[in-house]
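Contents: one structure, followed by commentary.
Moving on, here comes chain A:
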Amino acid sequence: AEKAEVLHWWTTEAQSKAVKVFADAFNAAGGEWVDNAIVNGDVAKPTGINRIVGGNPPTVMMMNAGKQFGELADQGLLNNLDNVAAAGDWKKSLPADVLEAVSRDGHIYAVPVNLQTPNWLWYNKALFEKFGVQEPTTWEEFFAAADRFKAGGIIPLAFGAQPWQQHQLFNGVLAGAGGRDLYLSIFRDKNPEATKTPEFKRVAETYAKIRSYTDPGTPNRSFNEAASMLTTGKAAMHIMGDWEKGEFTAAGWVAGKDYGCVLGLGQQNFLMDSNVFIMPKGGSEAAAKAQALMAEVMLDKDVQVKFNNLKGSMPVRNDVDTSGLDACSKVGLEVLKDPGKQLAGPDWLAGADMLNSLADVVVEYWATPSETPDEFADKYAAVLSEFQE
Partner candidate 1 sequence: MSSVSIRNLQISFGVLNVLETLDLEVEEGEFLVLLGPSGCGKSTLLNAIAGLLDIAEGQIWIGGRNVTWSEPHERGIGMVFQSYALYPRLTVEGNLSFGLKMSGMPKAEIARRVSEAARILQLEPLLQRQPAQLSGGQRQRVAIGRALVRDAKVLLFDEPLSNLDAKLRTELRVEIKRLHKRLGSTMIFVTHDQVEALTLADRIAVMHKGVIQQLATPKEIYQRPVNRFVAGFVGSPQMNFLPGTLVRKDAGTSFRLADGSEIDLTAYEFSRPFHDRQEATLGLRPEQAQLRPSEQHSARLEATFTIEESMGPDTLLWGMLAGENFSMRISSDQAASIGAPTDIYVNIAQASLFDEAGDRL
Partner candidate 2 sequence: MKQRPIRWSVYAGLTPAILIVVFAYIGTIIWTVGISFTDSRMLPVARFAGFSQYVRLFGTERWLTSIQNMVIFGVLMIAISLALGFLLAVALDQRIRAEGFLRTIILYPYAMSFIVTGLVWQWILNPTLGIEQTVRGWGFENFRFDWIIRKETAIYCVVLAAVWHAAGLVMAIMLAGLRGIDPDLWKASRIDGVKPWRFYWHIVVPILRPSFISATVLLSLGVVKLYDLVLVLTGGGPGFSSDVPAKFVMDYLFQRQNIGLATAAATTLLITLLCALTPWLYAEYFRAEKRKD
């Protein structure tokens, strides 16, 4: 059997179950899955990259779509998947944006396995009923609802103030309260002027206001701790990506019954993000075979449905049977059908350095209640101008 060492950072219970779908399918197809899970992408990614550079790469390695693996491809460290893609007719079955995101100079270098968006609002239905609160669709409604919970002694918004969560929340606000144009002019055009607009100011104010609806325990709290605040009834709402559903499922919650979901407060944008797997060069002949087999297995229609159901995200293929999806995924699919609501995720548009530098500014803003929106905007603009091409 072709051995394939798979390096990934899917370690929560839900994620593990989902990965197991791949593993089982791969083993069934005649491969041998060697699992290498390293918690936390920030540790796992460099480890993998070091191993690629060091000449002992994992057979398959998880990545984020977009700019991140570009340099590896440029240095010729990745196998290009053009042949596999042609054989599997990816052009037809995968959305063009996604294909674009896994390509570099016209060649395909990664297997996308799902679609997800980070800006869902999840809420505890029981609490909503108890307080007689309606599902909010805009930030104004959100704050109104939050006030009710606050008055009732419930933490309105569960939140983990780790940098990535903060940045993700902010980007959600940016797309939802600031709008598409602002979003694109920032991430795609890197235009510092965009921060001078009233929209941006509104975004900044909204983001700052959220702070007062969280509890003091946020620093360094992980996302699934925050999710558990919902399931235990400590908090009413949580803004997080699709993967949150996995946590709910693990806790025995059913979508639409125990928890509700709102996609993209404000403008209901779908910030497209996708987990992808890259296939580093340097392995043996057998490794190359295993890599091809892996790509095939991962994009298999059945596997896609099963995997994404467990993972909580949406299948990346547009030709799979969607009847088995849960209520919230159906909401997502609905939104996805409107190209006007599709937005490329920040990772697809900008590099890690810029995004993290922006995150620094956002994180600092959150942690500094005394910082005004204008000061924040100036700092934000400063980062953008640094990265302007």
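As a selection rule, all candidates are chains of the complex that A comes from, given by their letters.
Convention: a contact is a pair of C-beta atoms (placed from the backbone, for glycine too) under 8 Å apart; a residue touches a chain by one contact, two chains touch by 3 or more; residues count from 1.
Since this is a predicted model, take the numbers as computed values, not measurements.
Between chain A and the candidates 1 or 2, a touch occurs in this complex only for 2. Chain A makes touch with candidate 2 in their complex at residues 42, 45-46, 49, 53, 68, 71-72, 75, 161-163, 215-220, 351-353, 356-357, 360, 363-368, 379, 386.
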